[in-house]
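In this view, the complex is presented without one of its protein chains, the others remaining in place.
Labels run A and B following the written order; every chain starts at residue 1.
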Amino acid sequence: MFEIRSLKSKVILQIVLLILTIPYAIPLVQMFLGSLGGKGFLNYKAVWDTGVVPIYFRNSLIISAGVILLVYIFSMTAGFGFAKLHIFGKEVFFWLILVALTLPEVILLSPLFVTFQQMHLFNTFFAVILPVAALQLPFTILLARNFNSGIPNELMEAASIDGANVFSMFWYVILPLTKPIASSIIVLTLINSWNTYLLPLLFLQSPDKQTVTLLPQYFQGEFTNDQTKILAAAVLIAIPEIIVYLLMQKNFEKGMSAGALK
Amino acid sequence: MKKARVVLVVLVALMLMMTTVLAGCSSSKKTEDTSTETSGEVVWWGWTPGSPTNEKYIAEFNKQYPNIKVTWKQTSIDDYDAAIKPALANGQGVDAFEVSAGSGNGGVRVFGGQAIDLTDAVKKALGDDYKNKLNASSITTMTVDGKLKGLGVGTVYSGNLWINQDLFDKYNVKVPTNYEEWKTACKTFKEHGIDGFVQGAGQGAFNMDTFHAIADNVSPGTFTKATRGEVKWTDESIVKALELWKGLFDDGIMQKGALGLQQYPDANNLFMSQKAAMVMMGSWYTSNTLPDTMKAAIESASSSEKPFTLIPINFPDIAGTGKTGSMFGDLDYSTAVSATSKNIKAATTFAVWLGTSQSGQQIIADSLNVVPSLKSATPNWDSVKLVNPEKQNDAVKKYLENAMSSVDNARFAGINADMNQAMMDVLAGVAGGTITPKDGAAKLATTQADSK
Partner (left out) sequence: MKKKNITLKATKINGLPWILPAFIFVVGIIYYSIFYTFNLSTLDWNGLDPVQTRVGMSNFTKALSDWVFWKAIRNTIVFFIITFVIQNFLGFILAAILHTKVKLATVHKCLIFIPTILAPATMAPVFRLLFSPQGMLQDIFDTLHLGITVDWLSKPNSALFILMIVAVWEFTGMSFILYYAAMSQIDKEMLEASRLDGAGNFRTLWNMVLPNCKGTTVSLAMLGIIGALKTFDIPYLITTGGPNHATEFLGTYIYRQGIRQSHLGYAAAISVMLLVLAISGAILINKMNKGDEK
């Protein structure tokens, strides 16, 4: 965006950038340093010794996978439908879905615990997967719809000339083209489902169903609050997220670039 | 737009129908007790004292009852209520759970309705004269509507200060017994780069302890009477107590930024890493006189200092009335058994063992964390080794004896949820200067009246 000619300007720009981004690194450094207090790397061993780290990771994985699956399927189909197909009262449906964006998670708690009780879903992963997915969908459907709008109609017409029905059009033409936005949707959904805190806290009771976000609880008793181990746990939770993001970075950016929000 | 209207109306109608249908679906689940007195699986919920201590208790329990599998489920103290409510309402995944006398978390008055009556079980274990064998308040505070809903495990008392005697010796500071001495001590320590007194005033519960101690110093017993409505909150002595509370902040006794700190972990860490010389903690802190416990606490404070001489002292006589040494306490936690559990018998065995058996209560006593409910369980001083036995043994013994002899002075038991919140707000407001002591006292009075 900027045209930088002279060396002096280049250097200034680089320094400005550095000054702007260093504050973002500070909390990360604090987190790492804090986790090394007291017993140093033994804190990580202590967190591992609780024996629950693999189980909690597995549970978070299951939940995230479930949410991503639901969100992907619904976003792709609904995004396609809204963008390309004819629907009676389309905007009403869409607007109703968007309004759901305004809902804070907190409000879901009471109604859902009564309902899940009656449907015997309590203490099952579904109790977390379903609400988390429902909260993601308004935004992801919006993203998918915008992306689909950008796909030229000619491609679909060409397919229909070849005798394809709607489903084939979707499967063979549209879907492969949506890879970029799919990456964005997957990364965003992964972040939100890996990080959910309230829903697992309240809806998952069994010790073997807890998620990684509840790992710090282990070190927060009534009269104990072991900061060093809490931070070590925090670092352990953060690492997988960062790795996944780094791996999917290119695709994520492409998806957002391809006219995500106009 | 007409098209849109039609669609909207149809959809809304559909949703209303769905809602009523779902609300109408009721299911009655009959829970069968599949356990016996000596076998079963028990999930035990609580917020304290935390792993690995709870696992030690479970291991001891299993020596006597090897066929009852107990799993400890920990939540943080703040989230306990929120997490256990749906679990109890749902009737699944909770067999035994901790309850407390107050309303801060796990209040027995709130959750007692979901627990079974344990009177018969206790009678079976201790005989009909069980009331003589157990700490009196552990029975009264756990009885709701005439039913014994929880078996007290141990009581904690508050009202005193703990000091780092080594730091006092190092800088030749006199242990404070009144306001002036306290101010001087703090000033001297500050000159050496250490906080004299530290408190996590961002955590309301501990502020309430300090306020209670001051109130008892001004006029013993008034605090408790006020919670019962026998004395008005706007009484002179309460206003004076609030003024003295404010004074702690204005006169530099409370450290800078106290309102933004939590007692755990911030204040505790400061004291444990020897960056502060005095802290207001209660009888639960006694466990830090044990070398291993103190070492763990120091390490969690990211410090590599060695264990130091921890001594309890009376709350300084800041009101100048000469009335000090008052202690107030509640059951720290009790064990209740969920009425909808599938392991009622096994869970009851566990609750009874933890709260009334000699073996269970003895291990509780030796951890010096709470004062056991069973009168016959006292710490085994022969085998319990403190950090600095010369300086600590007598002081700690006397301290515990004094605490246990306190009568009719509940810590949180007499305070309901709304008063809890109001008190935290008023104390924070007075300390920060946003509300005067007089107005604060008035607020307490109105909240108490409204919440009845």
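We take it that a residue touches a chain if its C-beta (ideal position, glycine included) is under 8 Å from a C-beta of that chain, and two chains touch if they have at least 3 such contacts.
What you see is a predicted model; the values in this text were computed from it and never measured.
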item	value
Which of B:G159, B:G414 or B:G429 contacts the chain that the document leaves out	B:G429
Omitted-chain contact residue, chosen from B:D235, B:D251 or B:D418	B:D418
Touching residues (missing chain, whole complex) on chain B	11, 15-16, 18-19, 22, 78, 81-82, 85, 88-89, 110, 113-114, 201-202, 256-262, 266, 269-270, 417-418, 421, 425, 428-429, 432, 434
Residue ranges of chain A at the interface with the undisplayed chain	1-4, 13-14, 16-17, 20-21, 23-31, 33-34, 70, 74-75, 77-78, 80-82, 84-88, 90, 93, 96-97, 99-112, 114-115, 130-131, 133-135, 137-138, 141, 153, 156-157, 160-161, 166, 191, 194-195, 197, 213, 216, 227, 230-231, 234, 237-238, 241-242, 245-246, 249, 252-253, 256-262
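Convention: only the chains that are shown with their structure count from here on.
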item	value
Chain A-chain B separation of Cα centroids, rounded to whole Å	38
Chain B residues within the chain A interface of the complex	3-4, 6-8, 11, 22, 25-27, 43, 47-51, 71-77, 79, 82-83, 85-87, 89-90, 92-94, 262, 264-265, 268-269, 284-285, 297-304, 332, 369
Chain A - residues contacting chain B, complex	34, 37-39, 50, 88-89, 91-93, 96, 113, 115-118, 120, 122-123, 201-203, 205-207, 216-229
